[in-house]
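For this view, one protein chain was removed and the others were kept in their places.
Each chain gets a letter, A, B and C, in the order it is written, and its residues are counted from 1.
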Amino acid sequence: MIVAELSMITMGTGTSASRYVRAVHQVLKESGLKFVPGPMSTSIEAGSMKEIFEVVEKADAVLAGMGAGRIVTTIKIDHRLDKEISIETKMEAIRR
Amino acid sequence: MIVAELSMITMGTGTSASRYVRAVHQVLKESGLKFVPGPMSTSIEAGSMKEIFEVVEKADAVLAGMGAGRIVTTIKIDHRLDKEISIETKMEAIRR
Amino acid sequence: MIVAELSMITMGTGTSASRYVRAVHQVLKESGLKFVPGPMSTSIEAGSMKEIFEVVEKADAVLAGMGAGRIVTTIKIDHRLDKEISIETKMEAIRR
Partner (left out) sequence: MIVAELSMITMGTGTSASRYVRAVHQVLKESGLKFVPGPMSTSIEAGSMKEIFEVVEKADAVLAGMGAGRIVTTIKIDHRLDKEISIETKMEAIRR
């Protein structure tokens, strides 16, 4: 399992971003991937990097379709090879 | 109010980070700032950038004291001048 | 054209990262994409997000093959829809 953090900022669309964030969440919902919205970014759990990247490409196309003139996307991916991780195991580890 | 997202990765300390993440949370707890741990980073709410930076400097010193040979810190700050924001108002806006 | 910034940190491999950064650069070289190494990350120019993502997946596999137990990848993508951009046009704009 891979855990990632996604933020997509649209420029040229005013100071409010919530309409665009909700559109990205809609794409995530349709992807079937588990995701947890946060105040600064959205956490996503996936079986592979490819699944994350496919959903980001779709979200980018949706934001472009909404009229965004510039999209700044930040993806941070935690790929752990020595053990299985998930959003849940990561949250448990820091609560312990 | 300023909302920020903080991640501190220690290198030279193995693949597990949870001990260090919990130490950063302890510094945040002592600071009195509101914070919400997430699977990839911690969200923080503060009155000013300076408050965020002071807590990061303290956390860096704590991680150094724990023997970290290298600390890679990422801070993302949302400073909104056109309206008041908080972790709560940001979460509400994207849930709407 | 899309301009991106890539950083890949391996954990469980000591404090030195240069061997891994050079391996990522080798993958970039073989991809044919234009890239500019920097002190904190590598800038990449590509025709699409997909090209960036394919090279990141390859680099991740190479780092895994080198024995990295955990790989933390950060990709920041600037996708501008209102005009053509490149590493060169972006550097010119800020030098003006």
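Here, a residue touches a chain if its C-beta (ideal position, glycine included) is under 8 Å from a C-beta of that chain, and two chains touch if they have at least 3 such contacts.
Predicted, not measured: the structure shown is a model, and the values here were computed from it.
Within the whole complex, touches from the chain that is not shown fall on A, B, C.
Remark: the omitted chain is touched by one listed residue; of B:E30, B:E57 or B:E92 this is B:E57.
Within the complete assembly, residues 3-5, 7, 15-16, 18, 21-22, 25, 36-41, 43, 74, 76, 78, 80, 82, 87, 90-91, 93-96 of subunit C touch the chain that is not shown.
For subunit A, the residues in touch with the chain missing from this view are 9, 11-12, 14-15, 17, 69-70, 72, 74.
On the side of subunit B, the interface with the absent chain consists of residues 12, 49-50, 53, 56-57, 60, 64, 68-82, using the contact rule stated above.
Keep this in mind: only the chains that are shown with their structure count from here on.
Overlaying subunit B on subunit C by C-alpha atoms takes a rotation of 180 degrees, rounded in steps of 5.
Taken over every residue number at the interface, the positions common to subunit A and subunit C amount to over half, indicating a same-residue contact. Look at where the CA atoms of subunit A average out and do the same for subunit C: the two points lie 19 Å apart. Subunit B and subunit C have CA centres that are 25 Å apart. Those residues of subunit A in touch with two or more other chains are numbered 74, 76, 78, 80, 82.
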